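Of the protein chains in this complex, one is absent; all others appear in place.
Moving on to chain A:
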Amino acid sequence: MTTEQILIVFGVLFVLLNIAAGLIWVERRMLALWQDRLGPNRAGPLGVLIVLADTLKLFFKEDWIPPFADKWVFILAPAIVVASVLMSFVIIPFAPGIVVADLNIGVIFFLAMSSIAVYSIVLGGWASNNKYALLGALRGASQMIAYEVFMGLSLMGVVMLSGSFNLGDIVAAQKNLWFVVTQPVGFVIFLIAGIAETHRLPFDIPEAESELIAGYHAEYSGMKFGMFFIGEYLGVTLISAMIVTLFFGGWLGPAFLPPLAWFAIKLFFFIGLFILLRASLPRPRYDQLIGYGWKIILPVVLANLLITGAVALWLRG
């Protein structure tokens, strides 16, 4: 453990938490732009200080645990989501040399952490002891377990082409051609599964304000709600970073900008795409989402896997 590594760890943590908080402002301003209104524009230049105001509000709210809730599980749930998402960032190469842990099972580690994140929804919804929260938790669990399968399978094409689970090697393998060109189906399915996994709109059926109040976090207040909130933005950042790394060449780009800048540009492009999706698409019904997953995405992703494998073998001769 050298000083440089420690610096990288704290640097990544600092930048990520700031991005997640800053996204509150970015998302609200962008949504307002697309919906032809102003959005938060009072505090500070262009309303940037809304982030500070929001954070202060969350800190000073009463952190209330309902008497009918299962106390320890109730406290544990929001911690799991933030911890598991932050753990996943460990494997992402932001630039050559800037990676917290260069694991040789990087992709698998990401999948493992995203499967741990399911617990936060299930436990949060169950411990609240509230029927809406329970419904949200049921939906969230089935949605996330189902889409995790497609997420893993859609990544296998990339793994086959690059011949490694290590994200650094995967980026290096895209030196000549980004994987989005050779794996378009894998990319689209990973994007869909990523939205479902972070339960963002249009796939936000675990929280669906209009039918379940706020779903699994209906009973949460104060900083515990804040953890779910930040966890969601961190999840969006994580999925965008994974898309950039796996399909859009990570930090690779023309030499006039440093690698880190290329990574940031691509990252914010995909975060913008997530927000645009929220602004434009309606929410599907729960059974439609699950049926769509198992009946359409699963065969498509298996076919993609088979064809990629065949082509990879044929090219190798």
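Going forward, a contact is a pair of C-beta atoms (placed from the backbone, for glycine too) under 8 Å apart; a residue touches a chain by one contact, two chains touch by 3 or more; residues count from 1.
Just so we're on the same page, contacts and distances are computed from a predicted model.
Enquirer: Given the options "Putative circularly permuted ATP-grasp superfamily protein", "Fe-S cluster assembly ATPase SufC", "NADH-quinone oxidoreductase subunit J" or "ABC transporter substrate-binding protein", say which is the protein name UniProt records for the missing chain.
Expert: Hidden chain identified via UniProt as "NADH-quinone oxidoreductase subunit J".
Enquirer: Which listed residue (A:Phe165, A:Phe229 or A:Phe247) would be found touching the missing chain in the intact complex?
Expert: Checking the options A:Phe165, A:Phe229 or A:Phe247, the one contacting the hidden chain is A:Phe165.
Enquirer: Using the definition of touch stated at the top, determine which of A:Asp54, A:Glu148, A:Asp204 or A:Glu232 touches the missing chain.
Expert: Checking each option in A:Asp54, A:Glu148, A:Asp204 or A:Glu232, the one touching the absent chain turns out to be A:Glu148.
Enquirer: Can you tell me which of A:Leu134, A:Ile170, A:Ala264 or A:Ile290 touches the chain that was removed from the display?
Expert: With A:Leu134, A:Ile170, A:Ala264 or A:Ile290 as choices, the missing chain is touched by A:Leu134.
Enquirer: Consider the whole complex, including the chain that is not shown, and state which of A:Met30, A:Ile65, A:Val122 or A:Leu289 touches that chain.
Expert: Answer from the full complex: A:Val122 touches the omitted chain.
Enquirer: For chain A, which residues lie in contact with the unshown chain of the complex?
Expert: 70, 73, 103-105, 108-109, 111-112, 115-116, 118-119, 122-123, 125-126, 134, 137-138, 141-142, 145, 148, 152, 165
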